[in-house]
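The complex is shown incomplete by one protein chain, all other protein chains being positioned as in the whole.
Lettered A and B in written order, each chain numbered from 1.
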Amino acid sequence: MSTQTDQPSFVDRYPEEAAVVRRSLLVAFVMLGIGALMGLVQALHRTNVLRIIDSADYYTVLTAHGVFLAIVFTIFFLVGLYQWAVTRSLDRSPVDIRFTHAWATMMTVGSLMAGAAILLGFIDEVPVSADVLFTFYAPLQAHPIFYAGLAIFIVGTWMAGADWFRTWLAWRKDNPDERIPLQTFMVLTTMIMWYVATLGVAVEVLVFLLPWSLGLIDSVDPLLTRTLFWFFGHPVVYFWLMPAYLLWYTVMPKIAGGRLFSDPLARVVFILFVLLSTPVGIHHQYVDPGIAQGFKFIAMTNTMFLLLPSLLTAFTVVASIEHGARQRGGTGLFGWLTALPWRDPAFTGMALAGLLFAAGGFSGMVNAGMNINYLVHNTLWVPGHFHLTVGTAVALTFMAGTYWLWPQLTNREIYSRPIALAQVVMWFGGMALMSNAMHVAGLFGVPRRTAEPQYSFDFPALFGTIGELRLQIAVGGTLLFISTVLFLSNLAFSLGTPKREGFGQTIPPALSGPEDSPAVLDNMKLWAAIAVVLVVLAYALPLGAIISDNGLFGVGIEPYPMLVRPLFDWAGATLAGLAEVIA
Amino acid sequence: MHIHSYEKLWLGMALLLIVGFIGTITYGTVGAGVQMVDDSGGNVEPGNVSEHEEFGEPGVEKVGENEYDVHVVARQFVFNPGSEVYGAIEVPVNSTVNFYVTSADVIHGFSIAGTNANTMVIPGEVAEITIETEETGEYGIVCHEYCGEGHHNMEGLLRVVPEDEYNGSTQ
Partner (left out) sequence: MTLPSFVRTRGGMLVGLVMLGAIGFELRTVAGMLFGIDLPAAPYFIGMVAILSIVGVYLDVTRSTSPDTAT
């Protein structure tokens, strides 16, 4: 984890900023804890190992799992990490820290509203619910505070981006001729991508779903809103991934004992993400009726080119780590692998996350193949895939990064290194089990998003048995849950380790620096403009076609509010009992 | 800007891989004729499904020598036909079957388990998929998109029977 140094730590130098970072990470980890509990319930329920809830309530659990983990956990970690990265790499505070507090508050309020709408779904006495899953496809309809919460949350992230751009512009005034420091470059490009991407969901929520849930408009078009969702739904995966990449590019080489291989190529990778992340969303709609094949084909080719930045990353990251290992005395074609700091949970966690990301990349290539997609669309294969990507490459990297970053934010040591190491290894093992079984079950046709995939017919197993796969999912899910508990308790105990000095860390410059790379790489306006043009090219025609077929608001579409539901007995009863005791 | 020679090699291989992927998929679509669900099915108003010429009386219809059209209406939480209350869908083996599926309420899915017959069912849209029945047997049909709290009960059955046992009705 962190070795003793004589530099001041981040919290020594920027106490107020460190507080913002800490708070963001804490919100993220609370969400991780709740989400993991929901994940355990799902893994045990749908495999029929243990059913503590009603199957109708499964979808409340699943909505919470998806929203809390894929939206709130990931993005709160992102804003915390990025606040640290901008402050550290520009070596300056935000222009106005009150603005920083403002966006953090907005995001928290938005999450609480959406979270409350979801969790109130458990209590039938309260007519608030949002059992619409994190994709909230109309005409399933959530309570307006769900949509309003999402909107406020997203506006909060927009403000965060504005805050970082402002800090950069202020820095630029003082340093007119310098290259943008790499970490700040990564933050700014991520946010450009995010502004383009969130346009889709902002229109979906503010123009259609929110007014519709308030009764201001009668109907919305399911295909149009769904297409707007996926306009946002693919690039959001890169919003999860880019902070993990930031850690892999800038922090992992350092803890491996070396330095980044090439700074300019890192910039190229992030620019490719800005350009290609959004005009691909239709690949989530390969099997949607109402969208012409040609549009699907364009999305498919763009998606394949989007493999490029990740393939380049694989090279650079492995090369940087190998460099580190050789600095540490590693030799041989593969022998250098043994010279890496495998005892260090920060390193091991990130390395294992990267390894599973490679596997996730392969299953992603299958998803992207327009015609193979038919075999796996909406089967359990898909959660199998994204638990490798967001559920491991991102989540495990965040946890591992925390082991490295946390002491610099608090001046306190992590409570236990061996527990931390066991934790990351357990996540790897649990995920290997769960995700592999999910992929295989998906190939046999078992659907995702289902409380009971136990129908009156049997799924044809090509080898082994379906029962065996269920067991693997249940065991894997349990290991993952235990791993999360270990992480959270280790961190909680770290709040009480003694304060001391010596946690300052520096990040060494890259082997080949930015000096000799073309200055155009740093031209944010240019990349933003090209990204917009590509999005218009990919989306103008499909959106136009949908609107000309169905009109803006669809025809004769009734809303289906997710309100009437059977009793969630014990929670309802407990609360009623509690109310009596209080009264 | 300095790019390491290994890095250039890697970049070249990555591009080759990508172009290769696109090539095989293009071949699959154009050459081998793998059909995608697209906008060929047209539109139908979900509120008016019951008055619709075809979806008003959904079911199997013989349209050619060895060709059948099957119209299916999905609604919370049944397929008509397909689900138990409406009876399984029955078609003869060695025939071409065109499915037309639409929804009367929310978004559903329609997939024949263990095969690549798989489509979203979106209110307002008609999904068209074509299969060739090559083997007799019973195939489960699942709704694979969350459609409400009874989603896990939404299933159906497709029965592919020998030609001489086929009697042209839904049961």
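Everything that follows uses one rule, which is that a contact is a pair of C-beta atoms (placed from the backbone, for glycine too) under 8 Å apart; a residue touches a chain by one contact, two chains touch by 3 or more.
For clarity, every value in this text was computed on a predicted model and none was experimentally measured.
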Chains in view that touch the one left out, judged over the entire complex: A
Residue, one of A:Phe99, A:Trp342 or A:Phe457, that touches the chain absent here: A:Trp342
Option touching the unshown chain, where A:Val287, A:Leu443 or A:Val535 are the choices: A:Leu443
Residue among A:Pro8, A:Gly429, A:Pro460 or A:Pro561 that touches the chain left out of view: A:Gly429
Omitted-chain contact residue, chosen from A:Leu312, A:Leu352, A:Val382 or A:Ile414: A:Leu352
Positions on chain A contacted by the hidden chain, ascending: 338-344, 348, 352, 355, 421-422, 425, 428-429, 432-433, 436, 440, 443, 462-465, 468
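Keep in mind that, in the parts below, only the chains that are shown with their structure count from here on.
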Geometric centre distance via CA averages, chain B-chain A, whole Å: 31
Partner chain B, residues of chain A touching it in the complex: 55-56, 58-59, 62, 131, 133, 137, 139-140, 221-223, 226, 261-262, 264-265, 285-293, 296-297, 300-301, 304-305, 307-308, 311-312, 315-316, 319, 365, 368-371, 374-375, 377-379, 444-445, 447-453, 455-460, 512, 516-518, 545, 549-550, 554-558, 560, 562, 565-566
Touching residues (chain side chain B, partner chain A) in the complex: 1-4, 6-7, 10-11, 14-15, 17-18, 21-22, 24-25, 28-29, 34, 36-39, 41, 43, 45-48, 76, 84, 105-107, 109, 111, 113-128, 138-140, 142-152, 155, 157
